[in-house]
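The other protein chains are all here in position, but one chain of the complex has been omitted.
Take a look at chain A:
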Amino acid sequence: MNSPVSPTAAAGSELSHLDWLEAEAIHIMREVAGQCSRPALLFSGGKDSICLLRLAEKAFRPGRFPFPLLHIDTGHNYPEVIDFRDRRAAEIGERLIVRSVEDSMARGTVVLRTPGESRNKHQSVTLLEAIEEHGFDACIGGARRDEEKARAKERIFSFRDEFGQWDPKNQRPELWNLYNARITRGENMRVFPISNWTELDVWQYIEREGLELPSIYFAHRRPVVRRNGLLAPVTPVTPVQPGDVVEDLQVRFRTVGDITCTAPVESAAVSIAEIIEETAITTVSERGATRLDDQTSEASMEQRKKEGYF
């Protein structure tokens, strides 16, 4: 799965854009290791966290990762992604901690308003519980600034208070590559090593490094229904509603996450190269094409981040 020769522009005096982004991300991860005492790396099996895992290998091999992998599972994830998550964690020989929104529901710390409500935003509660349980002082995540305008203004080392809240008006200045990860007990850092990557950079890096992905990132046939201009997958947790017209389409996922809020796009792309070609010419943003939850209000991501979301 790993390409034998990873191209590096060390030949010239200029780094390629992927070399530069990779070097920056490695530097950020090593700062976490150097400054924080109990970090964790959020690994969901999605493409951004697959890049994080590769970057962690580049940052710390031949040593072990100085942090465990952590996944907050809504219980509504695609089985292909969960299988991939477990297999990949075992292959690289690092410890994977899974904490489940369903456990928070059983404890009563997550209460759904309706049984069918998306569990996506409730991940914040389970994440904060996992942070408290393990005493994590930093959580490394795969969020990118190009995803959303609230993220465009977030720091690489993003300070969260003991409620996990992000305060956009009170962020620490971040200069040069001098990151300040100092916190007091109970507070937490969220760290985003691929802040400066775009969706296209992620795909190009996956291609260059020859990284394996869950199968649902590639074109496959799947029953879907059309909702608000998006394709909604038909699954046991998202069953057909009265009036829905089910179509069997060739689709792929640009982003994978909770089934109730991640939509596939029509595509015939069966290789990374074909995905890159589609990404380069697409006319719809990643979240615009795939998120069934971000459209509810213009500021929904900003609101969720203030509540402790990544």
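Everything that follows uses one rule, which is that a residue touches a chain if its C-beta (ideal position, glycine included) is under 8 Å from a C-beta of that chain, and two chains touch if they have at least 3 such contacts; residues count from 1.
By definition in this document, contacts and distances are computed from a predicted model.
Between the listed names "DNA-binding domain-containing protein", "sulfate adenylyltransferase", "dihydrouracil dehydrogenase (NAD(+))" or "Autoinducer 2 import system permease protein LsrD", the UniProt record for the complex's undisplayed chain reads "sulfate adenylyltransferase".
For the options A:T114, A:T184 or A:N228, the residue in contact with the chain missing from this view is A:T184. The set of chain A residues touching the chain not shown comprises 2-24, 26-27, 30-31, 33-34, 57-64, 66, 145-146, 149-150, 152-153, 168-169, 171-178, 180, 182-184, 195-196, 198, 200-201, 282-285, 288-289, 298-299, 302-303.
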